[in-house]
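Just one protein chain is left out here, and the rest sit where they should.
The block that comes next holds subunit A.
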């Protein structure tokens, strides 16, 4: 049963990433694209955790944590750059 649920979850995460890529390419504004990238990072974390559940290893936890941190930092740095034209003043 977990196999079926995992496959459904992985398929819906893949559809979510496809929708995010559509918004990333179409997005009328710069910040739409930043938001689409942020959501893509969230979906990438979910996909990493799904790989960890599928192979039943704890290795992918560290990867998911690192992806979460990199995504948060890059979004904040991008917004700071849009706001001030500089990241560290």
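What we mean here is this: contacts are C-beta pairs under 8 Å (C-beta built on N, C-alpha and C of every residue); 3 or more make two chains touch, one makes a residue touch a chain; residues count from 1.
The working rule: contacts and distances are computed from a predicted model.
Of "Outer membrane protein beta-barrel domain-containing protein", "Amine oxidase domain-containing protein", "ABC transporter permease" or "Na+/H+ antiporter subunit G", only "Na+/H+ antiporter subunit G" is the UniProt protein name of the chain excluded from the display. On the side of subunit A, the interface with the absent chain consists of residues 1-6, 8-9, 12-13, 15-17, 19-20, 22-23, 29-32, 34-36, 38-39, 42-43, 45-46, 49-50, 52-56, 58, 61, 64-65, 68-69, 72, 75-76, 79-80, 82-83, using the contact rule stated above.
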